[in-house]
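Of the protein chains in this complex, all but one are displayed in their positions.
Take a look at subunit A:
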Amino acid sequence: MGNITGIVRDTTDAPLEDVNMIIVSGPPHPDIVAITDARGRFGFDNLRPGHYVLKAYGRLESDEIPVQVRASQPPFVEIWLGTAPAAEENYLIDEEGYFGDEDTPRAD
């Protein structure tokens, strides 16, 4: 039996914790979620040799990542996952709700 291990980082190479790693397809495998630890590490064990597809679900989800498992050479997967952009705050105040005088700068 083989295994898959790996690490998930952000685009600055910092490890990402609490990213859900799942096997999307492949030979029969445990239908379990591996969560990355503080070092961004994850692992799946007890896998039959074959072609698998992994996917990471953090603040953003990754593309599908093909991984081949061989019993003798367990693959190590490194993933650089983008972080979700911060939600844009709304600085627009509607005209009707704006009570300042002309000298007061508007947020826009």
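What to note about this one:
We take it that contacts are C-beta pairs under 8 Å (C-beta built on N, C-alpha and C of every residue); 3 or more make two chains touch, one makes a residue touch a chain; residues count from 1.
Simple rule for what comes next: contacts and distances are computed from a predicted model.
Note on the omitted subunit: UniProt lists it as "Serine protease", one of the names in "Leucine-binding protein domain-containing protein", "Serine protease", "Beta-lysine 5,6-aminomutase beta subunit" or "Cytochrome C oxidase subunit IV family protein".
Listed by residue number, the positions of subunit A touching the unshown chain are 1, 3, 5, 20-35, 37, 41-43, 45-48, 50, 55-57, 61-63, 65-68, 70-82.
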